[in-house]
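Some notes on the structure that comes next.
Every protein chain but one is kept in place in this view of the complex.
And now, chain A:
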Amino acid sequence: MMPVARAAWVLWVAGAMALASAGAAMGQPKEADWPCVQVLQPELSVGAMWSGPDPAQAATTWREMPAVMVLVQRVAPRRMPVDEATAEIRRFLAAVKDDRRGTATQIFAGLFESLNTERGTIIRGIQRYGARQSLLAERIEAVRRELDGLDPKTTDAKVRERRADLEAQMTWRARIFDDREKLLPLVCEQPAVIERRLFALSRVLSEELDKGGGN
């Protein structure tokens, strides 16, 4: 497991990248901007998470059930450990007297929508992150080219000043680039972290379905 502080920082970066969305100068992120080794999978599949009752209808109605909505809002966010979220879901369903299967399906629909949306937002953020890194790399390259064209042994004060300015820019930009690059593996892991969370919670709901009762 990664340390909590580091995890929080990664989440913050991914979140910040995600929030700096519409209106960004770079426009819509493209698939080519995907900087991760992981295969880009923009959306999750319901069928890869769930083999219970068809959740199509629940997907439109889960928000109308206040208790389900409150539960989903509590257990979906990653700040709640999976074990705690699991226990909450089990407690919630144990108290359901009628239509436990229907309720479990509603919860699944709610979790799927919430976590798939969050994951999508993070993916777009990572794409913007990738696009910015490409842009930064281009700028570093431009500075380097300009520096190469300036004689290092010059006695011209203006040229020397320009060289010093470019060298400072280069150092600074390279540092930002490297720092971001180091963070990339952890940032790139976030979509999978969400996918794992959704799968784990969906499995809990499936187990509760199989237990029957509550009807």
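Definition applied: a residue touches a chain if its C-beta (ideal position, glycine included) is under 8 Å from a C-beta of that chain, and two chains touch if they have at least 3 such contacts; residues count from 1.
The rule we apply is simple: contacts and distances are computed from a predicted model.
One chain of this complex is left out of the view, and of "Nucleoside ABC transporter ATP-binding protein", "Phenylacetate-CoA oxygenase subunit PaaJ", "histidine kinase" or "YNCE-like beta-propeller domain-containing protein", the protein name its UniProt record gives is "YNCE-like beta-propeller domain-containing protein".
Contact with the undisplayed chain is limited, among A:51, A:73 or A:117, to A:51. The chain not displayed touches chain A at residues 41, 43, 45-51, 192, 195-196, 199-200, 203, 206, 211-213.
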